[in-house]
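Contents: one structure, followed by commentary.
All protein chains of the complex are present and in place, except for one that has been dropped.
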Amino acid sequence: MSVYLLRRLIQAALVMLAMSIIVFVGVYAIGDPVEILISPDADQAERARAIAALGLDKPLWQQYFSFLGAALQGDLGRSFVFNEPALKLIGQRAPATLELAFGATIMAVIVGLPLGLYAGLRPKSFGAQAIMTGSILGFSLPTFWVGLMLIMVFAVQLGWLPSTGRGETVEILGMRWSFLTWDGLAHMAMPALNLALFKISLVIRLTRAGVRETMLMDYVKFARAKGLSPTRVIGVHVFKNILIPVVTVVGLELGSTIAFSVVTESVFAWPGMGKLIIDSINVLDRPVIVAYLMSIVLMFIIINLVVDLLYSVLDPRVRLESK
Amino acid sequence: MEPSIPATAAPPTIQVRNLQTRFFTRAGVVPAVNDVSFNVGRGKVLGLVGESGSGKTVTGFSIMRLVDEPGRITGGEILFDGRDLVKASEEEMRQLRGNRIAMIFQDPMMTLNPVLRIDTQMIETMQAHTKISREDARQRARDTLGMVGIPSPDERLKAYPHQFSGGMRQRVAIAIALLHRPELIVADEPTTALDVTIQGQILAEVQKLAATTGTSIVWITHDLSVVAGLADDIAVMYAGEIAEYGAVSNVLDHPLHPYTHGLLGSVPSRNKRGEPLRQIPGTTPSLLSLPPGCPFQTRCPRAADVCRQVPPMAEILPAHEARCFRPHLENAEAA
Partner (left out) sequence: MSATTAGSTAPAKAPKVETPLRRFILDFAESKLALGALIVFLAIVLVAVFAPWIAPQNPYDLAQLDIMDGRLEPGSVSDGTGMTYWLGTDDQGRDMLSGIMYGLRISLVVGAGSAIVAAFVGASLGMLAAYAGGRTDTVIMRLVDLQLSFPTILSALMILAFLGKGIMNVVIALIVVEWAYYARTVRGTALVERRREYIEAAQCLALPTRRIIFRHLLPNCMPPLIVVATIQIARAIALEATLSFLGLGVPITEPSLGLLIANGYEYMLSGKYWISFYPGIALLITIVSINLVGDHLRDVLNPRLKK
């Protein structure tokens, strides 16, 4: 177990290292580093001083190591716009994005699992066909447009939900969270649903496929031959088996949910990391871009690791030692 | 029609009469089980023999009322304890399954749920039928595992199926079937997937159980040699129908139906050394396009014009029925 964990951590470190090279090459070599790292407002003298300070006159590999060294100490540069450390900015915005992504994921499971279960158990019913058609739409509809339509219907026409912002927040551990207040939850409802739409479709399809496959398994028939009630057969024997792929995929999708929240955050003016990165790309605030990319890759790696561990808890056949 | 055998004094545990199960597929209606009748007496073993696709497994699932869509029991009776299982409600069936009628499946690697521990899978079976505390249920599970020859059952209860070998898993499945001391066990080729030595052990234990507990067994198999050593009666199925039915010695020693005859001829052990194996020409017909009359006529060496009629099941010899117009009577005469 610990050997496995250690190996995974080394792997993770290697991926981070590779990503740092890609991001470094992307930002420092493809773009003009002077333009990227020095505020366009700086005058000639400042510019020269900064070039020397940043070591841009040194060979590329030396620059990379100084970049890496600073990064390891948590220094990914300062934002030109906010004049604050880029990582700090990301950290401030992260809770908003995380609660949105988690909210969407929970919503996807709560809505998608029962619908998929129904569609899998009664595949020929009208309800199941409607659900499956809906899931195709969920895959096809561009997120941002659905978001706009949600605003149009629920905020403008019906006036039920607020259209933008996070609403009231509560501070815990120095971070602001919306999901602990009613107002915050009301603000979160539409963005979370918007972000969840794609995942709901995904969970429906996975669950349906899983149910249909599992129902044909001998062990389900054997469970029925043991005289178990249909509730127990479906609720325990089928459900526990389909939970494994669903949890795995939903978990792995959490990373992509966080990434895709860029779109939802822009639609609903949700002040998270996604909104920050779009603004930063628009004004070429590249230290923030670098910080965003690095931290999202780190999140990815952590999520993958957690999902792997969770998978082994759920599925007794996976033994970590043997990996 | 009323099967006349076996002529035991006690009423049979189960009587299947004119059972008909059909599958309504897109390609057409498949008569998977057609006019099947047999009895199994208390403590007796019936060997239900046939090739794959002959309808023997569907017959077993019909008794359990576990035929899934698009299949359906479309006729006949299954009499068990004075009631007709074909007409029983789903809840009545649920109460019987795993309790008074149990089933063992073919592939032990597939019958146990991979994500549930053995104790869960045993205890839930008991709790589905009786009010029993978890501790008592665990105790009984442990005893039953011991009974089917699983060493250190205490530890094994906490294990998951993948930690067992195939033979051990089948023993667990058998233990689950035995938990409630059922009156009838439907065993669907339970030893086919196992090594020969383990097959022998399990056969011996099942035979012992049937004798000591009075459990009746429907043993579904394609292997005549298994039936020879185990069964009291034998029913040979072909294309959804019973071709021949009788006491095991009668059927194996003097097969009446040309199909049984051919089947026995193709078993190596029954031939003298150096003599070429006989084989049945042709292949099993598709149930969707059976010839009118006897389903075996296209492969039958004795087929005649009369075989285009549907042969009735008839007691051709005492306690020995066959569905054939031109049975191998010379075998019986020779004996």
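When the chains are written out, they are named A and B in that same order, and each has its own residue count from 1.
Going forward, contacts are C-beta pairs under 8 Å (C-beta built on N, C-alpha and C of every residue); 3 or more make two chains touch, one makes a residue touch a chain.
Since the structure is predicted, the reported quantities are computational estimates derived from the model, not experimental observations.
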Chains in view touching the one left out: A
Chain not shown: contacting residue from A:52, A:70, A:149 or A:216: A:149
Residue among A:71, A:100, A:289 or A:307 that touches the chain left out of view: A:289
Residue among A:141, A:161, A:209 or A:298 that touches the chain left out of view: A:141
For chain A, residues in touch with the removed chain: 23, 26-27, 30-31, 136-137, 139-145, 148-149, 151-152, 155-156, 163, 255-256, 259-260, 262-263, 266-267, 277-278, 281-282, 284, 286, 289, 293, 296, 300
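Quick note on the criterion: only the chains that are shown with their structure count from here on.
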For chain A paired with chain B, centre-to-centre distance based on mean C-alpha positions, whole Å: 54
List of chain A residues in touch with chain B within their complex: 217-229, 232, 236-237, 240-241, 244, 314-317
Touching residues on chain B, where the partner in the complex is chain A: 64, 66, 68, 94-99, 102-103, 105-107, 110-117, 124-125, 128-129, 160, 162, 173, 176
